[in-house]
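A single protein chain has been omitted from the complex, and every remaining protein chain is retained in its original position.
Naming follows writing order (A, B and C), and every chain is counted from residue 1.
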Amino acid sequence: MAAAHEMEIRVRYQETDGQRRVHHSNFLTYFEMGRTEMLRSYGHSYRDFEDAGLFMVVSDVQISYRAPAEYDDLLLLRTRVDKVGAAHIKHAYEVIRGTQILVTGSTTVVCVDAEGKIRRLPEWMLG
Amino acid sequence: MAAAHEMEIRVRYQETDGQRRVHHSNFLTYFEMGRTEMLRSYGHSYRDFEDAGLFMVVSDVQISYRAPAEYDDLLLLRTRVDKVGAAHIKHAYEVIRGTQILVTGSTTVVCVDAEGKIRRLPEWMLG
Amino acid sequence: MAAAHEMEIRVRYQETDGQRRVHHSNFLTYFEMGRTEMLRSYGHSYRDFEDAGLFMVVSDVQISYRAPAEYDDLLLLRTRVDKVGAAHIKHAYEVIRGTQILVTGSTTVVCVDAEGKIRRLPEWMLG
Partner (left out) sequence: MAAAHEMEIRVRYQETDGQRRVHHSNFLTYFEMGRTEMLRSYGHSYRDFEDAGLFMVVSDVQISYRAPAEYDDLLLLRTRVDKVGAAHIKHAYEVIRGTQILVTGSTTVVCVDAEGKIRRLPEWMLG
């Protein structure tokens, strides 16, 4: 899982706020979509992951906003794996419009079971 | 459960959209808060309801928007029970600012179990 | 604008609620996406519409929920124009997974200017 995954996201009207920009909280949802689709591009589904009794919970988040995204913008989200531990994965993200990087960020997700106990990442996720 | 329940809701910035109004989808969240708080005012908790294996799912929604609500408005949400069946409840709502009714609506919620099968409303809910 | 417009929507994790279903309020956001993309398929952009000082505001909403949509479902949203007036458009929607209709709904949007006064729909929108 070394390479970067890229996907397009069309900004929804509902995601904008009174400043006509994408409300800053929505980028966490975009990042989550990046993780889901990157996993799918490797032939896996996060839904199956949960159906198997494991969950990825977000433990840390960092975001820098350089320029606003607006309604109807077609954004490029670039997701890559930054670091993999026994039970956690750190991802890094860039949100790009044209040639401009609007937002950068990173998240750490931790693998837990239904009781919230930390669990090793399944083999297939590390491959 | 005949009388009306009233609660105040302060509009959040995140709830506004590019028109600087509350995005119309948020009123369904407000209505849901009204149902929760009306239930609490009768000494019950919807959380306990779910912990007991029952769920209220929304089957029908109708909303009329007369005037916009804006960021930081202090709204009054009036919730009342319109009709109670064996397995469903129909609520009616008014969202008011000062003396002006901004939004009216109604929802029907149906009682189901964890498998999604329709179940009779518990006695205490009808009382 | 007689024919139906169809688009796919992948359910986001953020859109689910504690019942593991798409929270019922999100279908209003889906419907809004359907209106935007239908307009685009006719060569127009709602962003240009707002940049020209006109706004479409939602005045009425009706939704019926028949079956739940879940995380990661790939939904088909079918949008069609039901009725066009001098200043408003009524749309009808179906949300479909496979061969099953999960949700149906309708909305009425009204054309207003920046002051909120009702305005005739521009010619190109009626064409």
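Note that in this section contacts are C-beta pairs under 8 Å (C-beta built on N, C-alpha and C of every residue); 3 or more make two chains touch, one makes a residue touch a chain.
Note that the structure is predicted; figures quoted are calculated from it, not measured.
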Can you tell me which of A:Glu37, A:Glu50 or A:Glu94 touches the chain that was removed from the display? A:Glu50
Residues of subunit A in contact with the chain not shown: 18-19, 21, 24-26, 28-29, 50, 55, 57-65, 68, 116
Hidden partner sits against subunit C at residues 13-14, 16-18, 20, 23, 25, 71
Hey, which subunit B residues sit against the chain that's not shown? 12-14, 28-29, 32-33, 36, 45-47, 50, 70-72
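Following the convention adopted for this analysis, only the chains that are shown with their structure count from here on.
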Separation of subunit A from subunit B, taking each centre as the mean of its C-alpha atoms, in whole Å: 32
Interchain centroid distance [CA atoms averaged], subunit B/subunit C, Å: 22
Length of the line joining the C-alpha centres of subunit A and subunit C, rounded to whole Å: 26
Subunit B touches at least 2 other chains through residues 18, 25
